[in-house]
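Note that one protein chain is taken out, while the other chains of the complex remain in position.
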Amino acid sequence: MREIIQEFFKKTLTLRLFWLSTAVILLFILPLFISTAYISLISEMLIMALAGCALNLMMGYTGMVSFGPAGLYAVGAYTTALLLKKTGIPFAATMVAGPIMAGLVGAVVGWFCVRRTAVYFALLTLAFAQIIWTIFFEWYDFTGGDDGTVGFRKPELLLSINSSYYFILLIVIICLILLWIIVNSPFGKTLQAIRENPVRTEFIGVNVKRYQLYAFIISSLFLGAAGSLFAVFSGSVFPDYAHWIKSTDMIVICLLGGMYNFLGPVIGSAVYIFLSKLISGYTMYWMLFLGIIVVFLVLFMRNGIAGFISHKIAPLIQENKETEK
Amino acid sequence: MIEVEGLTKSFGGLTAIDNVYLKFKKRELSSIIGPNGAGKTTLFNLITGHLSPDQGKIIFNGRDITNLPPHEISRVGIGRSFQRQNIFPRLSTFENIQIALFSAKHINGKLFSQAKNMLRDETDEILESVGLTDKKLMQAGYLAYGDQKRLEIGIALAIEPQLLLLDEPTAGMSPRETIEITKLIKKLVKKRGLTLIFIEHDMDIVFGISEKVKVMHQGRIIFEGTPKQVKANAEVQKIYLGKDKK
Partner (left out) sequence: MDIEAIMGQVLSGLSVGMVLFLIASGLSVIFGTLKILNLAHGTIYMIGGFLCYWITSTFAHIPAIFWLALILGPIATALLGGLIEIFLLRRIYAEEMLYQYILTFGLILILGELCKLIWGVGYHTVSVPWPVDGKMSIFGMIYPVYNIFLICCGVAVFIGLMAVMRFTGLGRIIRAVTFNREMANALGINVPMVYTGVFMLGCWLAGLAGTLMPPMSVVALGTDMAVIIDCFIIVVIGGMGSLSGAFIGAIILGLVNAFGISLLPKLTIAFGFLLMIIILIIRHWGLLGKPE
């Protein structure tokens, strides 16, 4: 623990963390300046940023491309929403139950999925997510089916948009710090080794399948947390949260921001949601523009916005350092 | 140290390894030679658990390790390098070694401590020993080919093996690099008291490093002996050296 704090302060001195803390402070004082419409937009960005980072632990760091992250996100959302609607247990407990349930489902689903690789892994995650979608969609008596689970209680503290914004901000920051610690731990480095070369990783004594399963479960936990937050934020939960199109949204968010950068999905989420609101305000054909952006990304900017910045600017700094030597 | 007893492996009717018996003594430097397709790499893959044999046993330090999965075989003290794909290209040279050390020290399951400065000295020491200290912050994929081979040996050493299996450690290298790498391997193996088995095409290296040479042909061991004996053996000359002189 002490070394984490030390590391934190050492980092604070570097430029990157200066900007990061400025951004966080800005996020905290933002409700003083802008209207609630924007605050709720930013809340949504924060939640999708968390979902993106959770997915990225699996996709960008471990190299396991999942087509079904939305399934686990929806498990988190439905767990919290249904507990709030059907039971009287404390709000905090429902917020914890969401990620835990997603983690459990992730453990079962992941146990099967890690036995397959590449396209078969991806298709298996897709099929499981669609099963989850079907359950929420068809189990009308319990989940409300297509009408969704709506009208569940919310603690009074979170009734205003600003206070729910602070709640979301706090949880998302805590989760992101946890994820940051994990990806920079020996465990996180081992995951990156698996991404780079699973066969070689096996031969340095790592049980690759087991580590992939761990990554799957951790990713599910945080996807579930994002789902729980979104349930509370929007006050309603629908089967389409689990749909493969929602999963694709999450993948696009990771790709847009940059998969090989910790904060990539955060940038991706902000840009994606901002653009979608902006363009859809002008035209009913906004998905056309989204499609063009996606195709452009794949063809010309595969490392996303973060990758673009670090590939264009970082090498210049690196070169300077090397010539100094 | 390691014994292979009656090992057999076939792929769809084609016998790649045919009833092979081998024994390697502790701290012995041996090489396996033979024409392409003789089954050398398959033999390595069987020993390291990448493939499982149809028949036969592999005994390491008195323990039967046949059919153990690769990660466990690595843990009992067998390190290996591959012909290709040996490193973690998008990680730094330093991290390449460091992650292997995490595994060797059983700390790669740690979730909540910062990896950055862990095992720094141990990592630096290995980097130093393979001569990559000044390139430790480079992305490993951008290293020159020869340096990648050095890194690969470094990764294999990091798991603190007793037995080191190297699959063509000098393939594709320039003659100068080949000499350097050969010296490096010999030095490291002697210093750490390792047992070495390597597959090689280049006869200069084979005769330069190894104390024992095993000749493979069509999945069988056809000759064992010292480099001198191998050179003198007419059958080996006919099958192998005559055809595949470099």
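Going by the order they are written in, the chains are A and B; count residues from 1 in each one.
By our rule, a contact is a pair of C-beta atoms (placed from the backbone, for glycine too) under 8 Å apart; a residue touches a chain by one contact, two chains touch by 3 or more.
Given the structure is predicted, the values throughout are model-derived calculations rather than measurements.
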item: Contact set of the excluded chain (shown chains only); value: A
item: Hidden-chain contact residue, picked from the options A:83, A:105 or A:124; value: A:124
item: Candidate in contact with the missing chain, chosen from A:150, A:278 or A:292; value: A:292
item: Contact with the hidden chain (one of A:4, A:20, A:41 or A:65); value: A:65
item: Hidden partner chain, residues of subunit A it touches; value: 59, 65, 67, 112, 115-116, 118-120, 122-124, 126-128, 130-131, 134-135, 137-138, 244-245, 248, 251-252, 255, 284-285, 287-288, 290-295, 297-299, 302
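To be clear about the criterion, only the chains that are shown with their structure count from here on.
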item: Partner subunit A, residues of subunit B touching it in the complex; value: 48, 50, 69-72, 74-75, 79-80, 82, 85-91, 95, 98-100, 102-104, 107-118, 155, 158-159
item: Interface residues, subunit A side, partner subunit B - complex; value: 3-4, 7, 181-182, 184-190, 192-193, 196-197, 199-208, 211, 260
